[in-house]
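Heads up, the thing below is written out as structure tokens.
Other chains dropped; remaining ones untouched in position.
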Amino acid sequence: MKIFTTGIQLQTNGRNQIIDVTPHVNQILNESDLSEGQVTVFGIGSTTGITTLEFEPGLVNHDVGEMFEKIAPYGKDYRHNQTWGDDNGAAHLRSFITGTSYTCPFVAGKLLLGTWQQIVFVDFDTRARSRQVVVQVFGQ
Amino acid sequence: MKIFTTGIQLQTNGRNQIIDVTPHVNQILNESDLSEGQVTVFGIGSTTGITTLEFEPGLVNHDVGEMFEKIAPYGKDYRHNQTWGDDNGAAHLRSFITGTSYTCPFVAGKLLLGTWQQIVFVDFDTRARSRQVVVQVFGQ
């Protein structure tokens, strides 16, 4: 059994930007000599999200954002914003319910994702950021 | 330390169908010789969900669906549906926020779930499907 930890650097624009990190995770997995185990993908920061999604433009650029505008709209006068002179209360709430950590099993060196199921990093924040996504692989 | 990966086959009807997979997971755990570790339950497909819920008819057949009709209603004209001639945009959004992977610790060969806390697989899709749920166990 072996464990190792590495990461992905992303330049992001935020405001519900959804990025497919599956190719990065596949590359990290391919470079390991592991056949069976798990990959944990972890978003550093309280305005990030990690989950799975069919990575197609309708969902990515429109539908997910529209859903979140009902749940936690940008531009609302959150207590968080009042307290800290911030404008990203919505981003914190979206992160809270999306989650920032995701674990995907692999077998025969391949992630067990469905054909139209991608691992996505979401930057919910309201400004451009440099982001680090942790990828931790363990297995045999 | 040992890791192994198996699965559960489910015939589902979709439309927010919630299935208690705890008995399946318990059986897999009992058949292993492991006493302490984790089980990861993973839903293959971008219209699935894995989480915990008290598995009782009020929540399972009514309340969860009612909540999601506010967040991501079925039958809405999602961009996803327009793009792909599909009708399951709601299913993708519900999966995004529910999550498709769940990790439960066990000790003395028993999952550490609460008495009324079950691991559930949700089929959010809009049609009957044959589904594979991955169960990966590791520990000692």
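Chains here go by letter, A and B, matching the order in which they are written, and residues are numbered from 1 within each.
We take it that a residue touches a chain if its C-beta (ideal position, glycine included) is under 8 Å from a C-beta of that chain, and two chains touch if they have at least 3 such contacts.
If you're wondering where the values come from, they're calculated on a predicted model, not measured in any experiment.
*Asks:* Taking the 2 visible copies as a start, how many copies are in the full assembly?
*Replies:* Here the complete homo-oligomer in the file comprises 3 chains.
We take it that only the chains that are shown with their structure count from here on.
*Asks:* In the complex, go through subunit A and note every residue touching subunit B.
*Replies:* Going through subunit A, the ones touching subunit B are 1, 36-38, 51-54, 56-59, 61-64, 67, 70-71, 97-99, 102-105, 107, 112-114, 116-118, 139-140.
*Asks:* Spell out the residues on subunit B that touch subunit A in their complex, using ranges where they run on.
*Replies:* 1, 3-5, 40, 42, 44-46, 70-72, 78-84, 89, 92-93, 95-97, 99-101, 103, 134, 136, 138
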